[in-house]
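The structure is given below, and queries will be raised subsequently.
Omission of a single protein chain aside, the complex is shown with its protein chains in their original locations.
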Amino acid sequence: MTSSSLSQVKTYSFWYRYKRYIIPSVLATLLLIAIIIFYRLNPAVTQAVLASTIRQSTPLILGALCGILCERAGIVNIGIEGQMLLSAWTAYMMNVWSGNLLLSVIVGALTGALLGMLLAFTSVTLKLNQIIGGTVINILALGLTGFLYQTGMTTKGKLQPIPLGGLADIPLVGPVLFNNPPITYTAIALVFLLQIYLFMTPWGLRTRSVGEHPRAADTLGINVFRTRYINTIVGGAIAGLAGAFLTLEAVGSFERGMTNGRGFVALAVMIFGKWNPIGAWLAALLFGFANAMQTQFQFMGTFDIPHQFIGIIPYVLTIIVVSGFVGRSRPPAAEGEPYEKE
Amino acid sequence: MEPNYVLETKNICKDFPGVKANVDVDIQLKTGEILAILGENGAGKTTLLNIIYGLYSQDSGEILLNGKSSPIKNPNDAIKAGIGMVHQHFMLVPVFTVLENIILGSEVLWGPFINKSKARQKIIELSNLYGLEVDPDTVVEDIPVGVQQRVEILKALYRHANILILDEPTAVLTPQETNDLFGIIKILKEQGVSIVFITHKLKEVLEIADRIIVMRRGKVVGETIPSETSEKELANMMVGREVLLQVEKGIAQPKEIVFEVKHLTVKGSSQMHTVHNVSFEVRAGEILGLAGVQGNGQTELVEAITGLRKPDEGMIILDGKTMPIQSPRVMVENGMAHIPEDRHKHGLVLPYELTDNFVLCTYYQQPYSRGAIRDEKAILENAVELIQRFDVRTPSPHSIAGNLSGGNQQKVIVGRELSRPVKIVIANQPTRGLDVGSIEYIHKTLVKMRDQGVAVLLISAELDEIMGLSDRIAVMYRGQIVATVNAADTSREEMGLLMAGLKQQQSE
Partner (left out) sequence: MTAETSVKKPANWLLSIWRSIRVPLVAIILALIIGAIILLVTGVSPIKAYLALFKGAFGSTKYLQRTLEKTTPLIFSGLAVAFAFKAGLFNIGAQGQLLLGAITSAFIGFSLKGLPPVLHISLALIGGGLAGAFYGFIPGMLRSFTGAHEVITTIMLNYVAINITDYLADGPWKDTSPGNVVAMTPQIEQSARIPFIGPVPVGFLIAIVISVLIWYILGKTNLGFEIRTVGLNPHAAKYAGMRTKMILVLTLVISGLLAGIGGAVETQGVVYRYQPGFNTGLGFDGITIALLGRTSPLGVIPAALLIGAMKAGSNVMQFEAGVAKEILDVIQALMLFFVSADMIVRWIIRVRKESAEEVTLTTSWGQK
């Protein structure tokens, strides 16, 4: 055969494969050094900020994982905000009613899954524009939670941190990483689980094919519609976990509109992380860190900045990320388009 | 009595809204046979094969495998039955590697994980057995089209296909790559694979097929073998009447240079899509054909010279004036007409009425608008006149463009472009996907423009069209012009060599 065409085939050298990790590795090392220095200077504050980083990043990473699952399968989900909000409320109400925290968390996840099913239905079966579908979910959640919310409910406790044995005693790292409540641990575990799922299992391969080239997947016998449904529903459950986190782990009560845009920031986290679970986790930590610093500055009153200006930081950061000022990235090629069997 | 056919269809019928795609189609495929299905665009060949492969389901009729009725409801059934299909537009995920594309949906497992090394082994085995060289770990979007096709074939063989369906496989290949493909097909036949081959290219059918079935308007209209027929006879069967295979034209009288491209370089989205230091000129009264297999930079070249894409280097000179980059409007105002490659994407706004489509490029000029306000009366009059002049079959000038047939849509575009005073017409794949009647019309129109002193740049992947219409031909290969020849002095074989980059022109 024409061996000339084979010689044009690209071979991937070591340098090519790994050169993109150089800059992040250098930055990470610098960061590590900075943390150690700050810890020496003021251990209490450093620990508080890092712990707050983990706390603030948890709903973001869960939301981003939801977005990743949906978009990798080809469904754009801007209804994460609504999923979080409604799940926060249902989890809260379940707790008030039953006192059973585990059950409440499950109810939250189920709520998210149900809304995910709604999005899948409008996007896959009705072939409705996915952004409108997500908007409907947001408005529905806002309306329902506002309508059904009553003040003065008493919760029966919230989820407590669970120390992981000896690991929790390591200075700095211990209390920050190894003494967290269950949903926080779950979020971190999910990051690695999804990374493995997407890139090392056959179902992950099929999911990604459906998001990139659904017709190719269809010709190989993969059920595009079912794949999209399943991924969107599971993604919804994860977003539901984020909602449950807000009321059952972070705050302990419900408030109208308490998600406050986190669902949209999660989308920026997903884009920043290049639709990759581990990348998104790092991005979530970054955003969480920004939030933590914001609270810290307010608390210390160091700079004389009105709190609203600090308040806009996550939103401005999101705009910057989405505009590609921190690097271009390619979403799954077929996302947002309804699949027609023709 | 009758030999057992490995694949047979009986009375397949399939209707789509407004069109009967398949009407009582009976075909038979013998084991180890190469069956060619020949027909025009829209004859129903692809529909039939999509039904056999389970992508569509027939309205009535049955499919038999080895004599037994076997309902095929989805591609999984087809794959299980040993049917593999290579589509005209490849079904490959661009960002996946060759390996991932091949195993998708039929992965070998190691626990819950994909066993890549085992898969790789099997692919290399198959690749050696059938002579289909590939590198399993390259990303598909970086490999050339001919190699991508091998991946598609390997996909079918990986799933133990013994019936292979190829839909217009040579549409994207050079004559050399086509020869390679035919070699592979012969090897497959020796190994006992039965092959169904769809095409509209008469020469290929006569070269490779064991048996030929001709379809027209959804029906089987003829069956024959290569030794008992000719190109002309096949063409007549395909179309149902006497077909003029040659374009009638007189000798060209080229005059001054109207359009010049100098040192044009466009860095495309990948290796495959660049234009490198291209220069050429077109004269008034001549047709310059740009030949080359699709994917050698033609699309990017045309986008650059019509103002749709920014070139990285180079100049475009129209009517003696240097054109600013990326401004289609200035080009239009200086006498350029552009019949785009993709009429749905660039050429028309499908939801608009014909009235608006006819003034798509000139709506801001008088008489179609006064200042910023549109003159709907003038726009309507223009549409009425052009519909008449260019024989557009439509019930009304207010018809929606999307409702017209492909041929009539193309006539709208041609009418719009050629009714302006033009100095150069850039016609990019102007007859792709059209019925024979429309093709003849467009060819005649282009020759007429040439004879009226207009310069014509024709870009086409159909070698016959290029050779039939052009006065001079420039050959593009891997983003460069490798030769410029006179059409009358060059044989088809020579063209093939030039298009495959295997022969460089000696002179400057």
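When the chains are written out, they are named A and B in that same order, and each has its own residue count from 1.
What we mean here is this: a contact is a pair of C-beta atoms (placed from the backbone, for glycine too) under 8 Å apart; a residue touches a chain by one contact, two chains touch by 3 or more.
What you see is a predicted model; the values in this text were computed from it and never measured.
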Return the single residue from B:S194, B:S399 or B:S460 that touches the missing chain.
-> B:S399
Of A:L241, A:A268 or A:L285, the residue in touch with the unshown chain = A:A268
Of B:M315, B:V349, B:V384 or B:L497, which one is in contact with the hidden chain?
-> B:V349
Can you list, in ascending order, the chain B residues touching the missing chain?
-> 16-17, 306-308, 327-330, 332, 338, 340, 344-353, 356, 360-361, 363-364, 369, 372-374, 376, 395-396, 398-400, 402-403
What chain A residues would touch the chain not displayed?
-> 76, 78, 122, 126-132, 135-136, 138-140, 142-144, 146-148, 260-261, 264, 267-268, 271, 306, 308-309, 311-312, 315-316, 318-319, 322-325, 328, 330-331, 335-337, 342
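The definition used in the following text is that only the chains that are shown with their structure count from here on.
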Chain A-chain B separation of Cα centroids, rounded to whole Å | 44
Write out the stretch or stretches of chain A touching chain B in their complex.
-> 1-3, 5-6, 8-12, 200-202, 205-206, 208-209, 212-213, 215-222, 330, 333, 341
The chain B residues in contact with chain A across the complex are 53, 55, 74-76, 79, 85, 87, 90-96, 100-101, 103-107, 109, 112-114, 131-135, 137-139, 142-144, 146-147, 155, 176-177, 180, 183-184, 271
